[in-house]
Structure formats: structure tokens, C-alpha cells
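What follows is a set of notes on a single structure, which appears directly below.
A single protein chain has been omitted; all remaining protein chains appear in their positions.
Presenting subunit A:
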Amino acid sequence: MSMIRWWSGGGLALSAVLLLAGCGEQGPKEGEDALAVSQALGGDDMEGYARALAPRDFQFPEDHAAHPAYRNEWWYVTGNLDDPEGRRFGFQMTFFRFALSPTPPESESTWATNQGWMAHLAVTDVAGDRHQALERFSRGGAGLAGAELDPFRVWLDDWELKAESGNDFPWRLLAAEGDLALDLRLTPLKDKVFQGDRGLSQKSPEPGNASYYFSMTRLKTKGTLRLGEQDYPVTGLSWMDREWSTSVLGENQVGWDWFSLQLDDGHDVMVYELRLEDGGVDPLSKGLWVEPDSRHQVIPQDAFELEVKQTWISPQGGTYPVAWHLRLPEQDRDLEIRAVREDQEMDLTVRYWEGAVDVFEAGQPAGRGFVEMTAY
């Protein structure tokens, strides 16, 4: 679900990457951010790309790999972990693919490609009072980055998400840079769930402004996390989103807030609100309620209520909500959501807030989750 706002404009994103990284800047400047939005919304030339027009017949393991005919795609893993002493961590590891043109250049060179890749890695250490975010870029050629099967592997340099063998779970997430390293093993506790209409997630009314979207909402996670000199054996739960699209946002949509919550009683909840220019919420906002046995149902926009309880002003100037009240009348649930720490802003080439949250119900801990907020 995440990051669509930026990745609606693939070529745009690349020039932003080259420009900003070239200037040695961390994160976009005010003016450039606005430019990115208007260009993305203005509908870059999408001719030649495949569009998400109708529900598709998902095929596995094929759909674990890349869909280069679509402009954007990601493998998005977030999770909450603890070490044996109860030290609390959140992590995010994402591989983004963006096409620079609909078709690859005709060339014999292994470097030739029309695909760009970006990867984000972030760790929140609650006890250590820190949130660290890293990013990488590469072309999708010469073995530098890509997604492939047999065995399944998505990688950018030495950051990778791969099957231990073949294409099936368990998968491993491996990443290291500087004094940060993770090595996590992901085992699903539930089946894949398909978002929206059998996996077609309509984001704005125009046909094709949609993505193909499925999730693994509950992955048992075990491994090690290195912060500085210290190795922490960790266990916990992760959530993986897989999504690909060519265009999504409509004219008047500015950004969104996305929630993935894993409740202690075995239920999982996803909801997102598409925010409109006028401050309202787009009726295409929706969610998904997943039972412990993987049965699931869509939560339409009028079937949930999200209320901001508290905000935080980032050093970069954005005012982000950091505490919410989520009511699900049909499920008869009343959830309080609170960021484990306020400062989980991803101050990277493309700036957003992505962080671990706690869920409470009637004042008691009821689960954990991850929240993403864009365009603040």
C-alpha cells in the first residue's frame, strides 16, 4: 500500500534521486517535494505500461517475482521484535522497483535495463532511544539489484529477501550497513490475503488507477539484530505487503495514512485513509479484517472511524499524527494506537513517517503494528 504517492512517477523519482543524492542532501527540499506531487498527480506519461484494470489470476511463485511491465512495485516487510530481556525493536525493510520506461532498451550489455531499484532499511530501538533509516539505489542490471525465482530472491547489493531454498517460505531477510545489521527468518502463520476486489485495489475512480495488492499479515520472525557492537537475538511478528501498479492517485488525493495491526487475539487489521486536498477522506479508503484462520473481509470506508489523538512536529517541519483512535463497529472493536516513539520519520531522499505502534483496547495492551504516513 505504501509509498505509492512517489512511485507513481518512476522517471521522476529517479531524477529526484540523482539530483538530491548528487547535492549531498538528505531528503527532498520543500519545493521539490511539491513538484514531485504535482508531477505524479498530473499523470506522467503512462503509455506503454501495463495497468491494473481488472482482478487478476494470481500465480505463485511467479507473482513473488517482479512485474516489470508495471511502473512500480514493492516488497514491504515491517515488524515488531523483542529480545529475551524484553528490549523492544521495530524494523522496516523494503525493496522498491520502478520502471524508467515501458520497455527495456535493446542491448546485449548486462547493464542495460529500464528498471531502477531503491531499498529502505529502518530500525527503531525503543530502549536505546533511536530510530535509524538507510537507503540504497541501484539499476536493475549487472546483477546489482532485482527480483528472481528459483530460488526466490529480491536484492539490492547485499540487502536481500530470499527463500531458504526454492521459492517457498520460510524466507530470510538479510541486511547490513555500518553498525546496523539484520538477519531474520520469516515463517507465515496465515495464508496470503488479497486486498480490495480479489487483489485489485482501486485507489481512485479512473480505471487503471489501482494496484495489485496482497499481504502476508502474520509472519513469525526469529533472528538477530545488530546495533553497534551489540547482537540481539530477537523474535516477533512481521507483516509483508506485495503491491504493483502503474498509476494510483487521483487528481485531488494528496497522501495517506496506512495501518497494519496484529492483535494479540490472532486477528489482523489493515486500514488506510486516502487524504484529499480539502482535508477530507476519499471514499475509496478501505481496510481488511483478517480472522485467525485467514478468512478475511473488506472494511469499506464507512465501516471504520479513525481519529487523531495526538500529533508530533518533526525537525523537518512535518506535523505527523502519533496517536489515534480506530473504531471498527462491525467487528465491535475500539482500538487505541500509539507510536512506540514519535520520531520514526524516514528522512531519506523521499521523506515519510513509518514506525512501530502499540495497540491498546480498554487501556490494556491488545497488539502491535506499523503505521505509514505520507505527504505531511
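Observations on the structure shown:
Rule of thumb we're sticking to: contacts are C-beta pairs under 8 Å (C-beta built on N, C-alpha and C of every residue); 3 or more make two chains touch, one makes a residue touch a chain; residues count from 1.
What we mean here is this: contacts and distances are computed from a predicted model.
The chain that is not shown carries the UniProt protein name "Putative ABC transport system permease protein", picked from "NADH-quinone oxidoreductase subunit N", "Putative ABC transport system permease protein", "Acyl carrier protein" or "ABC transporter substrate-binding protein".
Among A:85, A:108 or A:293, only A:108 touches the chain that is left out of the view. If you put the hidden chain back, the residue from A:144, A:189, A:303 or A:323 that touches it is A:144. Summarising the interface, subunit A meets the missing chain with residues 11, 14-15, 17-19, 21-24, 100-101, 104-114, 116, 136-139, 141-144, 157-158, 176-177.
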